[in-house]
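Here the complex is missing a single protein chain, while all its other protein chains stay put.
Presenting chain A:
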Amino acid sequence: MSERLGVTPAQTVGPYLHIGLSWPDGPYVVPEGTPGAFWIRGRIVDGTGAPVGDAMVESWQADPDGHFDHPDDPRGARAATVPGFRGFGRADTDAEGWYALHTVRPGPLPTPDGETEAPHLNLSVFGRGLLHRLVTRIYFPDEPANAADPVLRTVDPGRRDTLVARPAADGYQFDIRLQGEHETVFFAV
């Protein structure tokens, strides 16, 4: 086996994250005008309920067919059938704590145990005061596959709804509560 190296520790992005991490096209997981595309918008609040105006979210998801254009997808890397699909989104919050991502619904995913993961986006949250990213997931409401999702199943039933977006006028809303009452479920990966 090769030598083991200690990982470099994480540090906060700090208050000036925007100069390094904001991309003009960041929110566009799929290009504007993509058929079936919608917005996921949400507000990030801290333990006092105040908006977090200096945070950033990053999303990662499968394409609508449940595939990844990535060499480690054991089913084979495969370009998405949606033109311009990046799978990745990045959006910082405004002064009121709102972020927005423009995307399409990912497909369900097979697991090594023969189960099926319901459609979801993985989300990383970065911000001043967060020494390491927080990881959460966005699931979709009225999705029958949620009931059998092997991740949702392990989450305290009283907190599961923090992982499920709500319908909104132009897509979905997914708020993130960093701390306290109705705290969003965050994951260790």
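As a working rule, a residue touches a chain if its C-beta (ideal position, glycine included) is under 8 Å from a C-beta of that chain, and two chains touch if they have at least 3 such contacts; residues count from 1.
Keep this in mind: contacts and distances are computed from a predicted model.
Choosing from "Formate dehydrogenase", "Protocatechuate 3,4-dioxygenase subunit beta", "Helix-turn-helix transcriptional regulator" or "Cu-processing system ATP-binding protein", the protein name stored in UniProt for the chain missing from the display reads "Protocatechuate 3,4-dioxygenase subunit beta".
Note on the undisplayed chain: of the listed residues A:42, A:87 or A:171, the one touching it is A:87.
Mapped onto chain A, the interface with the missing chain covers residues 1-21, 23, 46-48, 50, 52, 58, 60-62, 68, 70, 72-75, 86-88, 109-112, 114, 117, 120, 122, 124, 126-135, 137, 150-151, 154-155, 159, 178-180, 183-189.
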